[in-house]
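To start, I am sharing the structure in question, which I have written as structure tokens.
One protein chain is absent from this view; the other protein chains keep their places.
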């Protein structure tokens, strides 16, 4: 039996790739798409998709779930509507795989307890790229031995928020294994404000935005006489697709909410 | 005739290397050293120098100049006393080579007009490393074709100020050839303050401070589908010595103040 | 009057982008395409192009030139046929812009003298990316001061030849300004053959091939206590398009063969 998947945001750049990836995967079946506006009744009515993509499009998530009974709800939309979607999915026992970040702490707590109560698997995945996930995992391991660390994340200049979700997540994971402390010289001072970057529990984060860039992150660990550098470059949206497939498979085995694919590797 | 050189700050880490470099250079003669406190009458009384370094030490710059008549005054001390030193040197017709930054704009203007009035050569050199100077020169050239740029400078965590003098200088040189403009997305916002770095005429500057690091700088230029990166690593104080010798030779040919060795390459 | 351009290789990955770029450029007119096999009579018969691309396709270059009288012949095909194409274009007084490398020295000499004899402009451009061209130009400048240098080029694993044309070109430009010499320790030895890379006039070149990579090059200059690094990343074929437009404009002003766009910046 293939895993029945519904996708929200099928027309977005990542959504289009995900639609194709799931359609081509033998173990999965794309049973429905959710769009925030009326764009047609089936994906194959959109010029961006092949004519054999006979997947119904809904604008109402409850109706979608009722009529197409998906196992997994993959949400690749913007933070605005994603919280509400996740609540609806969980209440119906549909396992959400959420590809956007931007939940508040309170919202996260709420989703976590709802998933546990319902014993329904749920995955929040700030980054689907397997290389990025390994980078984060290694960063946490390295911080035990080399606790002085800074993060530089670099993205295209169409990105609105800084720092990136991946950078915040990396800093959070590092902070779990090292004692919180101020880095740099105790008396250091900025002659231009912001030079020392953002501060997450003592870890400086620097955000670079330039045309031409895609999605990149460097984590630097300094020790006496040495530097350890972990870097991930995501050159292409395709880097996310293997992670999306892993997430859809793994969420079927869960009975609570997990934040980050790295917990499952 | 060798060039007669006096050095301020002979006991500092860079000062010691400079003393040795000048002593070993056939075309130069180290005629005096200036120290802010009484440490002896000659350099060879200090255990850090060989016994044949018979160079008199002064605590008063005017007396030093009167008695030893240097051609060049190399100042490797901290910003505190360096302005006063430079004034005294220029008034006596001694050519200053200043290895520290930290002058205010008003001070710079004053020194510049004093040097021009006296037709005395003077060099302010924020960075003596030839590789760093080339990096800055190339950065200025590249900004004409690729005007979207960010600077990341990385230093050991004993450094007090951020950003570094080299980073500020690089940004200033770039701003001379590109139109000032805000970079990144027009609507970008920081969810953690400082993430987008310091801002020099629209150019973001990010300062990393970690143990193990020495002195490093990366300049990133983004264009459609591409990235050009210029990077300089200074692993060792020795990287400055070839630049110090070039500076001492070049200041002899000048009759005004020049800021930055790159103008003379 | 727009510049009349014919393009060889319109269906290739770079060819498709170039077709679009020229079609959208007001100063240029795409008058014909050359394909090695019969694929249709006009570009708009191919599904990869819009229906208003009414550009005739030829399989014979002589006939193409006779019937469409282009000013410039842009060749983005493989090395196999490009030499013959260039000869035909030059003989007819059509200015070739050649985007592939792989000419032998004898062939280059022949093309050079033919272009000079006919006073016809010709451009061979191993790399159209402006950032890559700047990297090469800076490499040549830096080698005067820091003559110890190694080149690392990195490409996707579908690339057949190693090293890349850009790497060979960079090494050749550097060798023009530095004295040829063996680098590394005089007694160095490889315990695994090939570790020290290829050798171009004493300059080691290393070729990395990995999936995910696009087209990247790093040039490393070592000096006492320091390292200067120049790096170019080409993430996307779009990075070549600004260079293609510059090349087409510049070749109109030439009356001989020029190798490398950097000579014209």
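Each chain gets a letter, A, B and C, in the order it is written, and its residues are counted from 1.
One rule holds for everything that comes next: a contact is a pair of C-beta atoms (placed from the backbone, for glycine too) under 8 Å apart; a residue touches a chain by one contact, two chains touch by 3 or more.
Keep in mind the model is a prediction, meaning the values are calculated, not measured.
Touch with the chain that is not drawn comes from one residue among A:82, A:146 or A:173, which is A:146. The missing chain, though absent from the display, is touched by one residue of C:82, C:98 or C:220; that residue is C:220.
Touching the missing chain, out of A:72, A:115, A:135 or A:171, is residue A:135. Across the interface with the omitted chain, subunit A contributes residues 129-132, 134-135, 138, 141-142, 145-146, 221, 223-242, 265. If you put the missing chain back, the residues of subunit B touching it would be 212-214, 233, 235-236, 239. By the touch criterion stated above, the residues of subunit C touching the omitted chain are 148-150, 152, 154, 157-163, 168, 183-185, 187-200, 204-213, 220-227.
In the analysis below, only the chains that are shown with their structure count from here on.
Counting every residue number used by either copy at the subunit A-subunit B contact, over half are found in both chains.
A separation of 39 Å divides the Cα centre of subunit A from that of subunit C. Each of the following residues of subunit A touches two or more other chains: 212-213.
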